[in-house]
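Excluded from the complex is one protein chain; the other protein chains are retained at their positions.
Up next, chain A:
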Amino acid sequence: MASGSGSGSGRWSEDLETEAAMAMGTTDVELLKRAWRNEKAAPEILQFEAALVLRAREQIQLLEETVEEFTENGVDDLVVSLYQMDLDRTLFLLRSYLRIRLQKIEKYMIHISKTNLWNRLSEQEQRFAKRCTDIMEKHLGQSVLSRLPYGYQSILKQSISSEEDDMVPEPQLDTFVFCKTKNAVGAFQLDDTGDEIVDLVADDLYVLRYKSIKGLVESGRIDLV
């Protein structure tokens, strides 16, 4: 349903992204679906789509008001349930998107806090991550680490003689993912040594290691399926 094209709200968004999206015929729901699919398939947490989430919430709000209005005015049940279905589906996408992100933060909280993945989180997610790490540190500290001998009490390093933080779980970036690109990318180098070059044609389905296409996913040129 083209609820993203502003039917009823009649406002031109100054957001360049929306204009470009509308020009390409992509509604906000499509964008949300794409963000949700990418987030689901990617092993690491992706950039938070703040503007998109905001617009999605506004549209959900609009849909809720429309459904209420219709029910009060006694509009045909079928029409009401169609709008309700659309509302439910958009809500599901939004909830699932946010939930997947929170669960990724739960899984890799220490790694995210230590690297520039931190910048991909929204403000609320950052607060959540900080709280999670504090709670986890307290829990592991009081049950394990404080009872171990001096020099072995770090949550990040195995012992003080470790050269780097070797006890932090990291997402596996070389897992295989299914991907598809809308516009042809052309010859693409898969690894550092330049041995494997793949020709990425539009609308073809590929199975590649996430690490190789990380940059393309981040710039939005390829979608995970």
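Everything below uses one rule, namely that a residue touches a chain if its C-beta (ideal position, glycine included) is under 8 Å from a C-beta of that chain, and two chains touch if they have at least 3 such contacts; residues count from 1.
Note that in this section contacts and distances are computed from a predicted model.
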Choices "Dynactin subunit 6", "Importin N-terminal domain-containing protein", "DNA replication complex GINS protein PSF1" or "Ribosomal protein L5" - which one is the UniProt name of the chain not shown: "DNA replication complex GINS protein PSF1"
Hidden partner chain, touching residue among A:L148, A:I197 or A:V225: A:L148
Among A:L94, A:I112, A:V177 or A:L208, single out the residue that touches the unshown chain. A:L94
Full-complex touch with the removed chain, picking from A:L62, A:V75 or A:C132, is A:C132
Among A:E58, A:E106 or A:E170, choose the residue that contacts the chain missing from this document, as touch is defined above. A:E106
Touching the hidden chain in the full complex, which residues of chain A are there? Just list them. 81, 84-85, 88-89, 91-92, 94-96, 98-99, 102-103, 106-107, 124-125, 127-128, 131-132, 135-136, 138-140, 142-144, 147-149, 152, 158-159, 161, 167, 169
